[in-house]
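The other protein chains are all here in position, but one chain of the complex has been omitted.
We just call them A, B and C in the order they show up, numbering each chain from 1.
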Amino acid sequence: MPAMLRNLAQRLGMMAHSFDGGIHPQQHKVSASLHSEACPLASLYTLPMKMHIGSPCSPIVAVGERVLRGQKIAKSEGYLSVPVHAPTSGRILRIEKAAIPHPSGMGIPSIVIEADGDDNEEQILEPINDWHNTDPALLRERVRMCGLAGLGGAVFPTFIKLVQDSRFAIETVILNGIECEPWLTNDHRLMLEYADDILSGLAIMMHMVKTASAIIAIEENKADAALVMREALAARDDMAEVRVVVLPTRYPQGSEKQLIYSLTGREVSAGKLPIHIGVLCLNVGTTRAVYQAVVKAKALTERMVTISGDAIAQPGNLRVRIGTPMRYLFGLRGLENFTGVRILHGGPMMGELLRHPDVPVVKSTNGMLAMREASFMGAHTQEQACIRCGHCSEACPSSLVPNLLVDQCRSDQFEKAEAYNLFDCIECGACSYVCPSNIPLVHYFRYGKGQIAQQRREKVFAEASRERSEYRDQRKERDKQALAAKRKSVRKTHAPKVEVVKENGPTTATDVVNNDKLNKGNIE
Amino acid sequence: MVVMLSSPHAHGGDSVRMMMLTVVLALMPATLVSVYLFGWLALLLILTCMLSCLLTEAICLKLMGKSLSTLLDNSAALTGLLLALTLPALTPWWMAVVGSVFAIVLGKQVYGGLGYNIFNPALSARVILLISFPLQMTTWIAPMSINMPPLNLYDFSTCLTLFFTGVDGLKLSLDAISMASPLGHVKTEWTLGIPVAEALNHYQYSYLDAFLGKETGSIGETSVLALLLGGIFLLARHSITWHIPFSYLATVAVMAAIFSAIHPDHFAPPMFHLFAGGLILCAFFMATDPVSSPVTPIGQIVFGIGCGILTWSIRSFGGYPEGAMFSVLLMNCAVPLIDHYCRPRVYGHESGRKR
Amino acid sequence: MMGLLYALLSLGAFALLAGVVLAVAQKVFHVEGDPMVDKVDALLPQTQCGQCGYPGCKPYATAVASEGAEVNHCVPGGERTMLAIADLMGVEPKALEQEATAPMVAFVREDECIGCTLCIKACPVDAIIGAPKQYHTVLAAHCTGCELCVEPCPVDCIDMLVKPELIEHWAWPLPKTRRSKLGHERRENHAGHA
Partner (left out) sequence: MTEVALILLSAVLVNNFVLTKFLGICPFLGTSGKVETAVGMSFAVMFVMTLASVCSWLVQKFILVPLDLLYLQTIFFILIIAALVQFIEMMIHKTSPVLYQALGIFLPLITTNCAVLGVALLNVQQEQTFVTSALYGFGAAVGFALVLILFSGLRERIEVSPVPTLFKGSPLTLITAGMMSLAFMGFSGLVKI
């Protein structure tokens, strides 16, 4: 009874601060009731050198080398990066540029592994069962070593979030089990099937950031998952201050900033991170991966992927090795012929359209949708003129005025667009979804953001060039003066003898290096 | 080769066509009342306006080499209907045609078509007509709802003659068949120094009649009830939000209440203002025209308040008896600035604007 | 006669008064240099390539801001720079005389380089390193693609290569719909005014 009352109060509290805007797209969660299955091994695996946000990795294996499952095959370069591991045992076939799930269609350096079918695992890491008494820094290093990045789709290196910073004490950990994208059910299945793993992962992270309070957020349409999580929670004695909160179904409830507001009534300031208001927000899949990395000593080589869409006869969730070719996975589900079919990487609201299925599953792959062209094009019919109906403003969870931003982006008025907070757009797609004129608003925003980013880069480059050029002019001036002074002194001592000296002597390497130092850090 | 499109790859299914159609549907009660009051005359006027708007739009599109499929977005038909509903029943056919052409060409197409017009097309045409033909635009025929109407407007041939040849065709004097509108009446009497209450008495003004729409006026603006029904339909269908109609009407009511309390002889009571003239029509159908009104909620409230103040001021002090149309046009001018300054606070920012 | 005198006197006195006030204002509101030069300079890409006909970006900025030079001479800046300068100066945009090419970067074929240092002296941003009788190398990260090093090379061993596109720098193009062309139409119109 008290629990019920508390829940009711929670629900009422929820109403008090719920994020602005939002939409209610059709759910299509057809794969929700089906148990997940392990994906049979493929013959080839492609591991791109960058599957996370941050700097790319560099290979540490050679072509022809044999590798085991879980073996590190690429090391991270730079702080904001996580390593890549072999998803199965086999031989390195080649290291070359290969296509990745990215709208540009460009490839990046990747390692291709030919599986040997034995799936032998490497056992170097020791399980840390006694994590309660382990230094958080060690656990954090384990999370980094295992290649963890946010599996919700943003793939931000997880270990960075698990930092212990005295300036920003974490008060609450939020476990994001919202999964507001239509069609996708992989987090839903994870919660149903691996509730204990997820809770253990949560406990580990709470230990790492030294907090006892956590919220598990689940949307109303996953009542069964909430029930399972509550039961699992009740069975544990170490998680008294962890609550399961059921939020009303509304897209984009799962967006980090919107979720934090819905749960705590606090906003993450623009340009700041959740940690700045004492919140740590992690996806359920990532949480389970933390558990596996710490207690099972397993690197991130597998994730849950939803295969669905109206062109898929047998939708479902698969536990897929990272690097598995998508064409193979679609083939497993009976989709061989891709004419008249559009494939999406991720959900329909924020996922990317792929040019072809010959790309691997990466760490951010939460779903693969195959849509019939006819139904797909419904979302992309001919753009009409904006009638300023304001539906986009109503739907925008960031309270922007999208239709004005579109005008600005379209006519390249980027300064104005920035002043209208273009960069606070989270690209959730709610505006495009409700637009009666079928304007691809998000596409315009991405164009605008890309152009502004490029202009910024050019500006930084121009600024650096200006400094280098000014430095060079100064040096020339200095040389000239030095030369003049020398001439003078020469004339004084040996009057008739005129030394022929070049206008300005060759640049010395030190000079250039000095100039180089001047601008280091300015250039990306 | 797949054409690259950005997410989202799902759509809610709303369309401009449906939105316009919703507004046309919402105007049906008012249209029916207009036909009840002014018989065939109203029907002729509405059809003329709608057809000439559609035809003008078609010609414009053709001239600009655009696809005629834009005609199907229903916006031209809506403009025609709205224009017709703001005209007096005695408007001759050619004036209706001129108005429609103005509405489509000057009101909309010169700006680049639907979505880019700055002024409400129907209202700008209405104001052009009012200024060009002040007499015809302020002469109101007696409706069929009064006792013993001087003309049977349900008679088709009478209406046809009236519509195409004017009063001369019926060999009648204008005075015999026309009567003053409540607003015009009060304004005339007021300039003669007669107190408002007395003027209303002279007119035998009844609030109930005004609410149901039994007195005269522009064909579609008389019945508050019918217009409210349409307005509620629009609100329920989410075609408009409450901000503009509410702030507009509330401002007029508050201004009228304050001033009529201070000086009841000079200023009409709030109920009179709310029920009179084209206020309700403007508040629900003209001021809420999405293209020419602000997009943000705060902006819409500012817009409504501005319209309210202007309407009340023009009615109370101005040379014209009705100020609703002018006030909406005037506020249309301010929309870009309102949009700029009334943006909502963005998530994670202290205030809406960056600088 | 008197009237004329009054007229002359009063007008003269008044003009004198206005003159004095303006002279004082001139002192108070005296403007040092031309602040527009730096603003124009900030818009230029700083390649220092000299394709505009001026010896560098700053001289061109000075020419535009205070000598009334045309706004369309900056080749590497392309249309965007031209529009930005036109906007700042409040003048009509003018069509570019030369289309901007893709960003380039210089590359020294090291096996052919004789180590003459001529290219090093030509480089306006010190992006080439090397010593006499040693191979020279272009620091690609600093090269502005100005091509000033190509001409001096006695053995023609410097190539201008197209800068490789990075996936991180990839940006969404405008959507390919009828409406999206509006913005471009606007830009073209501006350019077409010339």
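In the analysis below, a contact is a pair of C-beta atoms (placed from the backbone, for glycine too) under 8 Å apart; a residue touches a chain by one contact, two chains touch by 3 or more.
Just so it is clear, the structure is predicted and the values come from calculations on it, not from any experiment.
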| item | value |
| --- | --- |
| Touching partners, among the displayed chains, of the absent chain | A, B, C |
| Sole contact to the chain not displayed, among C:Ala42, C:Met89 or C:Ala141 | C:Met89 |
| Candidates B:Leu5, B:Leu41 or B:Leu310 - the one touching the absent chain | B:Leu310 |
| Residues belonging to chain B that touch the chain removed from view | 64, 106, 109-113, 116, 118-119, 124, 127-128, 131, 310, 313-314, 317-320, 323, 325-327, 329-330, 332-337, 340 |
| Absent-chain interface as seen on chain A, which is shown | 385, 407-408, 410-411, 413 |
| Where the unshown chain meets chain C, residue by residue | 3, 6-7, 10-11, 14-15, 18, 21-22, 25-26, 29-31, 34-36, 39, 88-90, 182-183, 185-186, 189 |
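Simple rule for what comes next: only the chains that are shown with their structure count from here on.
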| item | value |
| --- | --- |
| Arrangement of touching chains [line / ring / star / complete / other] | complete |
| Interface with more contacting C-beta pairs, comparing A-C to B-C | A-C |
| Computed distance of Cα centres, chain C from chain B, in Å | 53 |
| Whole-Å gap between the CA centroids of chain A and chain C | 38 |
| Where chain A touches two or more other chains, by residue | 103, 384-385, 440, 443, 446 |
| Residues of chain C whose C-beta touches two or more other chains | 172-173, 175 |
| Residues on chain A engaged by chain B in the complex (per definition of touch) | 19-20, 23, 25-26, 103, 105, 182, 257-258, 261, 267-272, 342, 344, 346, 348-356, 371, 376, 378-381, 384-391, 393-394, 397-401, 403-404, 418-421, 424, 427, 429, 432-438, 440, 442-443, 446 |
| Chain A-touching residues of chain C, taken from the complex the two chains share | 41, 44-48, 56-57, 80, 83, 117, 120-121, 124-132, 139, 141-142, 144, 165, 167, 169-175, 177-180, 182-183, 186-187 |
| Chain C partner contacts - residues on chain A that touch it in the complex | 102-104, 106, 108, 382-385, 410-412, 439-440, 443-444, 446-447, 449-451, 453-455, 457-458, 461-466, 468-469, 471-472, 504, 506-509, 511-513, 515-516, 519, 523 |
